[in-house]
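Pasting a structure below so you can have a look.
Only one protein chain is missing from this complex, and each of the others stays in its spot.
And now, subunit A:
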Amino acid sequence: MNKRTQQREQTRIEILTAAEHIYAVHGFIRPSTQMVAKEAGVAHGTVFLHFQSQEKLILAVIENLGQSLTSQIHESSVPGHSLNEVLQTYLTAIEANESLYTHLIMELPQLPKEAQQTVIGIQSVIAHHLDQVMSQLKKEKKIKDLSFPFLFNTWIGLIHYYLMNRRLFAPHGSVLAVYKDQLIANFITLLEVDCT
């Protein structure tokens, strides 16, 4: 890579990092590309040299987030993980990107369809790991015999509810930092077969 290409790549990364920061604070819809340019310390036109349009910049940030979450979940998932560990892995990855992810799910209806597809991609990775551990637990009759989509959507719905209402649950910080462990523990208790 020559110096010019390196500089170009570096500027692209700086714009992406600035956009991630701005969108994590203000959401994807409201901020202007001027705000991103100012945060990145580049001229407004430079943003468009690299991303052509505001929509392309938003999608690049969302794609980066999707890749980061899926690789974190894959890398932290070890064969033979317990249900608790799989759920921990998922929430730890979300927690590290909590603000940006929360804006993504809250603003999905207003975002391009690729944003929705990226969310389904993230969910497919966690579904893959959960499916493996839950299938085994069902065979061993350790969890209730409920359909996988019901279990999966109950879990995702629960987490998204807490994230989307974080002002009610944790107005001054991360909702997952406060609730992660009890959400996991209570979800597992709901699923467990009562042996008494």
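FYI, contacts are C-beta pairs under 8 Å (C-beta built on N, C-alpha and C of every residue); 3 or more make two chains touch, one makes a residue touch a chain; residues count from 1.
The working rule: contacts and distances are computed from a predicted model.
Considering only "Aliphatic sulfonates import ATP-binding protein SsuB", "Zinc ribbon domain-containing protein", "NitT/TauT family transport system permease protein" or "Thiazole synthase", the record for the omitted chain gives "Zinc ribbon domain-containing protein", by its UniProt protein name. The chain not shown here is touched by just one of A:V25, A:A60, A:A127 or A:V178, and that residue is A:A127. Set against the missing chain, the residues A:Q117, A:N165 or A:N186 yield one that touches it, A:Q117. For subunit A, the residues in touch with the chain missing from this view are 63, 70, 74-75, 79, 113-114, 116-118, 120-121, 123-125, 127-128, 130-131, 147-150, 152-153.
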